[in-house]
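Not every chain is included here, but those present sit where they belong.
Lettered A and B in written order, each chain numbered from 1.
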């Protein structure tokens, strides 16, 4: 998608210019992985005009292989972002209906070819929300990946203003999630998307370790292929100040990351995608060390908040430096 | 519509920011009339979000009464404009399908109320091209204006990439044009839109006075309510340098304006709308003097090329100064 934002903290109605960024759930994960040093490719459908091509150019610049992209249709999805500050929340206006991507359907992508040689396939819950064709194409991809022995991950990512084509998430998502090895989900989203009954909460215990462990176990029981469940945690002081952390449930163990206090947020969009990219990086880079993988992913999650745009534009070395938490106040020279 | 342009002469694929302007055929005419000192109002349908509201705010700023605007729907029409230079043409990418305006239909606007007290109603050929509902609403307006004795003008304005709803212009336009008192049209457009057979041309005589006179007479015969026909003339040296003029056929006389050489074009979008606004201004302000009205309109037509954005942001005094053609090289201080 094309993201257009008023500069600084201008309101939509005050803007005379808009800043261009490109992004979207899976695209951000692809960029994050490329920046962290991996070969990553991205599959989508874009209109064959200069704005559609600009999306591919943007991704290619950041290291993503754009050869699998299909060209066709007329409309590029757009979203407008107003960046909040302190007590004023950020706002988004979507203009993505009838996009070239929404017109995608099963059979249009040759998944065998696209996935040949891949080790990991990631999708997110926004894709099946866009159109039945997108949901079907996603299911095709998951089945192909499963057949080829490629790991599959998802970020459930519920967007209330989508899912307008006559089906509820619970009618669509379970079949897709069933093919996944790693799921990033929150309890409330899992209830909406998968119909997973949330456990009763005592006080503000929703982010307590015990509660999260129960949720992850229940999710694993329902989706036995899923070996690992990740949950991100966020405490919002206000639009400029958040504290973030995460947990990872893997092999009966709940790993917990330290909390990062982000006192001056630059751009929080795409932080979850940065977490996902970094968690996949961790799975591939530190295969036996889930604590390290989680800590790295959580550091990337926090680090994204300091970077303009949708994507994690940062090297693995920079995230590792941040994990040591010892250098942010100094100038690296 | 929201117009988004890369700054300066950047190409679409080079842009990091987009400059915001709002515009559209009739909106530009409404702004032009307000700037020239008239009470003008604009009727359209906009989505009830901050971007939709920004269109109304933009128009109100420039003096247009926006109270008749309807709010509803979700999508604001967008067009992307790349500004050419010298040998490189400007380019436009439209993203206007399914806009709030396209969803308009008969009965949604109370034309009796909207037009109460008005002296002039203007519409352009883009409106009926957008959707059957828009065409029907436009016909309602014209019939109401005719009934109330309000003058009606149109700019035929053919856009090949519209008219996608299954009807050809010639099936729709004649009924609309039949209610008009003043038509701005070129011969080629009149052929497409009205089925008016073009006269055979001898050499490059298409803009000769005789040829234009014949065309105007033929158009008047077909549409006898139409008392006056205007034709704009443009010689394109390149994207930065054009020469413009115009003719007006009224009461059996063909009036011809001087030619203005615009050697350093700033923004040529909306020049035709500026001409239309200034011609209406001329009709209202110099009622007996069609030569003066035409000269004023042609000066405004040229002047618009020096103004950023879609609309004629200029006072009548400024256009009159330009008509005397004696001050552009000096600094007005």
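The criterion applied here is as follows: contacts are C-beta pairs under 8 Å (C-beta built on N, C-alpha and C of every residue); 3 or more make two chains touch, one makes a residue touch a chain.
This one's a predicted model, so the numbers in the text were calculated from it and none came from an experiment.
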Q: Note that 2 identical chains are shown, then give how many the whole complex contains.
A: 6
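To be clear about the criterion, only the chains that are shown with their structure count from here on.
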Q | Centroid spacing, where centroids are CA-atom means, of chain A and chain B in whole angstrom | A | 45
Q. Touching chain A in the complex: which residues of chain B?
A. 4, 7, 11-13, 15-20, 49-51, 53-54, 57, 74-76, 78, 80, 82, 91, 93, 95, 97-98
